[in-house]
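All protein chains of the complex are present and in place, except for one that has been dropped.
This part shows subunit A:
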Amino acid sequence: MPNWIRRNLVVLAGLLTLVYLTLPNVVVLVFSFNRPDGRFNYTWRRFSADAWKDPCGVPDLCGALALSLQLAAWATLGATVLGTMIAFALVRYRFRARGAVNALIFLPMSMPEVVMAASLLTLFLNMGAELGFWTVLIAHVMFCLSFVVVAVKARVTAMDPRLEEAARDLYAGPVQTFLRVTLPIAAPGIAAGALLAFALSFDDFVITNFNAGSAVTFPMFVWGSAQRGTPVQINVVGTAMFAVAVLAVVAGQLLTARRKRAEEHH
């Protein structure tokens, strides 16, 4: 028996950690099939797929979800474009404020979010800005930016500058060099940054709550409804998001595996 444990200790530890990681997700999934008595979805009663059949059955839920997805998409686009440019500038060029910019990039990451949220509100109010979609979008781009910069910078730093010289040497002008060589090689870093930005923006509650005015995002909706009762549809949306993410990862891995196999066959 002790022998068996010794041989499988690593596997056991791994499995336990996996359970620790996925248990909350499993709870979300299971309770999306619950039919609770009353307004709170906290105790298991009986199986039902009602919420899955009518995910928009709760007033305002799907509106909030659409707003969150829209915000996340635009915030991702803005932060990815700006962050990629900043990352290239920081790695490729030597300019006077380079050191300062390098340090300032980490500021939004290190500032306590609630302080940042309150300060942003102060700023917006002083500027006379109308709180809503745009103020939230500006805030989201701001805090997603640092993560994109960090992800892209790692990739660009590791890139051999000779690759671009080789492209120029092989008749590619500046635009062609960027599109055919620089961008494809930096792409994994940019994609990682973009995914991170999307997840952060979709998730964000604190900064959004301070600066949204009358707009209601999905996290705000969940928080708001938790005061009065939690509809099962919240679990449905959560499970669906989780499923989309898992599917994307699995598809990506299958694609990579197939390409690897194809390369080995040649």
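Heads up, the rule we're going with is that a residue touches a chain if its C-beta (ideal position, glycine included) is under 8 Å from a C-beta of that chain, and two chains touch if they have at least 3 such contacts; residues count from 1.
The rule we apply is simple: contacts and distances are computed from a predicted model.
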Protein name, per the UniProt record, of whichever chain is missing from view ("Spermidine/putrescine import ATP-binding protein PotA", "Multisubunit sodium/proton antiporter MrpG subunit", "Serine/threonine-protein kinase RsbT" or "succinate dehydrogenase"): "Spermidine/putrescine import ATP-binding protein PotA"
Residue touching the undisplayed chain, where the options are A:A154, A:A172, A:L195 or A:M241: A:A172
Given A:L163, A:A226, A:A243 or A:A257, the one touching the chain that is not displayed: A:L163
Residue, one of A:M142, A:I185 or A:A240, that touches the chain absent here: A:I185
Footprint left on subunit A by the chain that the document does not show: 160, 162-163, 165-173, 176-177, 180-181, 184-185, 262-263, 266
